[in-house]
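One structure, pasted below without further comment.
Only a single protein chain was left out; the remaining protein chains are all shown in position.
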Amino acid sequence: MNAPKRKLRVATTSLAGCFGCHMSFLDIDERILQLVELVEFDRSPITDIKHCGPCDLGIIEGGVCNAENVHVLREFRKNCKILVAMGACAVNGGLPAQRNHLDLRDILEEVYHTEPGLSGGGIPNDPELPLPLDKVHPIHEVVKVDYFLPGCPPPADAIWKFLTDLIAGRTPVMGHGLLHYD
Amino acid sequence: MDNTTQKTLAEILQRHGGDGTRLMQILRETQEALGWLAPDTLTDIAKGVGVPRARVEGVAGFYSFFHTVPRGRYRILWSDNITDRMLGNGDLMQSLCRRLWLEPGRVSEDGLVSVDFTSCTGMCDQGPALLANYRAVTRMTEDRVEQMAGLIRDQVPVADWPADWFRIEDNVRRADILLKNAMRPGEALKAALAREPEADVETASNARSWREGVHAQAHGPSAVLEEIKKSNLRGRGGAGFTTGIKWEACRHAPGDERYVVCNADEGEPGTFKDRVLLTRQADLVFEGMTVAAYVTGARKGYLYLRGEYRYMLEPLNEILARRRDAGLLGVKILGRQGFDFEIEVHLGAGAYVCGEESALIESLEGKRGVPRNRPPFPVTHGFLGKPTVVNNVETFAAAALIAAKGGEWYRGMGTAKSAGTKLLSVSGDVARPGIYEYPFGITLREVLADAGADNAQAVQVSGPSGLTAADNEFDRKIAFEDIPTAGAFMVFDHSRDMFEVARNFAQFFAHESCGFCTPCRVGTSLLKNLMNKIGEGHGTQADINEIYSLSRLLQMASHCGLGHTAPNPLLDTLDKFRPAYERRLKSLDFEPAFDLDGALARARQMTGRDDAGAHLAESK
Partner (left out) sequence: MSDQKTFLLDGREIPFEPGQTVMQAALTAGVFIPHLCYHPEFRPHGSCKLCTVKINGRPATSCTMPAQAGMEVESDTAEIRDKRRALVQMLLVEGNHFCPSCEKSGHCKLQALGYALGVMTPHFTHFFPDRPVDASHPEVLLDFNRCILCELCIRASSEVDGKNVFALSGRGLKKHLIVNAESGRLADTDFQATDKAAQVCPVGVILAKRKGFAVPIGQRPFDASPISAQAERYKPVAPAPKKEA
């Protein structure tokens, strides 16, 4: 079989993440030139497209911590044939999920009322601001996810192996050293 | 800790000789006296029995009926078997909570009362049932709820509540050899002692004998064992191990200390036949235990009574005292030199897993009721590491009859592979719930007809861990070679939703998993959550697939029967009542397990927002 002629369309985004996975993605360095021969980017920090259109592959960094994350994630799921959770936060909630044992009320009170800094302004009620969920969830708890690549962040070599496997139509297999959770 | 408290505790510890293996009874009696097990109480108990404090706390934390935090002076626990639900326990519980201004599971602000659910209390034929400070109450109604709320508010002691509430019916609907037994106490034992080996019976097994040191005169026990073996009696707890082989293995195990344990931890939801046997035929059961002691050479026996049957403790102890006075227990029973045997009742404290024999033994030793690794088996390494026979209540009762009337007589009843009779606890959608004793081989259809079930769609045989039989299986037989059972027989008519039946059972197993092994500890809760997800209308095909795959893992990797059988009701209902699941599925696509819009409620409340952006519509 020949490789697909059409370039694969890929969208990426970060939800409750730090863009570290995107940075690690960029660490594939000059291999990105090989990659752009195979893929074109839809919504992504690289393109500044605001909404995801129909795509072959969607890559999500970060977990789900607020209403906007849910909307973006659903948009990706609706438009992408294959959805990938990339990095610790997308895979298990990661650092943001470490607030999950706290009551949201206590968190908001502490940030906006009792602790110095933002206190005094009151809890903001601006409709422009997305409302936080009571817990942070990994993305597989909100939509169906097809593939997972853990790591904080996953190393560039792992991302490269993972993507080239997927693009070539192979189930990605991460050998020792490429699969890690930290 | 004040002086009275200290004195009470000292008395309890003294009564039990500071014996750590008696920890369960010490904890129960302490709690009965003091209301709960406070941190300093546990410290004192630990000192008193010479066990590390953390281990005492661990035991107290294992059993549902022990409280290491205050639970109110009135603790009301509604039995939550599916049969109680069918009789409306949910609404009644809500009503009681409303009347007491109480949230289920929480203690009232004034520390007076808490109301919660508990696993099946064994009153399925006379539900909805509850435990009021661990005393069984049956046949709850809205009127009784109203009265009860008043009694609690007026702080009337439970002992002074209407006596009728505590009346427990036997509801014997069909009696056979066990329930019709009219032998006088001691009769079976006398017959056993009179039994000598027949000329052609091999007595060489006496080489390693009944009781080390009394070989010469001890040919009788092997003769009784022969009768038990001849009878082909099999264990009535459900597993069906041949009783004679078990007794023989214990008898031949090395060592000169042996134990006989009667498993009356009747925890399988829908089962209540041991309660009736112990109410009507306690002497027969004790006699069976004494026969087992005679055969194996045990000097000490325990009856492990489930905590839900607390009300039976004093009556059973009275019967034991009578038997002692009559020379049927104690030293030189019926004058036979060397035949010494004592029986003690050990009360459990709300843990289904203790029905598993090795967990029961751990519990009997004053530990957390966690099933042991096997091998070795209890017949060689049981109570305190000594050879131990553990049998069900009904098995001992049958053994007493066999000792009196012989194995051939017993074998003449039932089927070729399942000798004798079986007690069934019939409940649910039947006109005449109660106890039915049949010879093995009876069909489900015949039982349904006798019990007055004219519209049955399913029968749960042997409880949640058993079989869900659909109407095309009603000609199957109760027998080890077809449907083995510990005795539960819950009937569901066509108005019942079999998904809710399975969901109740999934909740039960998650509540009762001991937590020792990973697959059961986590898996039963995952299964419960999946059933709740489907039940709340968020389910998908993927969740059903997940139930199958988790079930296979539990069956393969669990440590004991609880985990192995926990998937049974889900697999059976998925197989036989699949539309009950499918009609609840939201879609065939993915759905989250939690309510996304609900997860914003806290933030909406905190910010006072209610605009469109403050809500998450359902996904399409």
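To keep things simple, chains are lettered A and B as they appear, and every chain counts its residues starting from 1.
In this section, a residue touches a chain if its C-beta (ideal position, glycine included) is under 8 Å from a C-beta of that chain, and two chains touch if they have at least 3 such contacts.
Since the model is a prediction, treat every value here as computed from it, not as a measurement.
J.: Kindly name the visible chains that come into contact with the excluded chain.
T.: Hidden chain, whole complex, touched shown chains: A, B.
J.: Consider the whole complex, including the chain that is not shown, and state which of B:His252, B:Arg521 or B:Lys586 touches that chain.
T.: Reading the full complex, the residue touching the unseen chain is B:Arg521.
J.: Tell me which residue among B:Arg53, B:Arg322 or B:Arg604 touches the hidden chain in the full complex.
T.: The single option touching the absent chain is B:Arg53.
J.: Considering the whole complex, which of A:Ile28, A:Ile60, A:Val91 or A:Leu104 touches the chain not shown?
T.: Considering the complete complex, A:Val91 is the one touching the chain left out.
J.: So that we can see where the missing chain sits, which residues of chain B does it touch?
T.: On the side of chain B, residues 39-40, 42-43, 52-55, 57-58, 60-64, 68, 351, 368, 373, 375, 510-519, 521-526, 529, 549-550, 552-553, 556-559, 593-594 touch the unshown chain.
J.: Would you write out the residues of chain A that touch the absent chain, in ascending order?
T.: On the side of chain A, residues 85, 88, 91-95, 97-98, 100-101, 135, 137-138, 140-141, 145, 147-150, 152, 173-174, 176-177, 179-182 touch the unshown chain.
Here is the rule we use: only the chains that are shown with their structure count from here on.
J.: With chain centres taken as the means of their Cα atoms, state the distance from chain A to chain B in Å.
T.: Roughly 49 Å separates the two chain centres.
J.: List the residues on chain B that touch chain A in their complex, please.
T.: Residue positions touching the partner: 542, 589-590, 592-594, 596, 599-604, 606-609, 611, 613-616, 619.
J.: Could you list, by residue number, the parts of chain A that touch chain B in their complex?
T.: Chain A reaches chain B through residues 67, 70-71, 74, 103-105, 108, 123-125, 127-128, 130-135, 137, 141-144.
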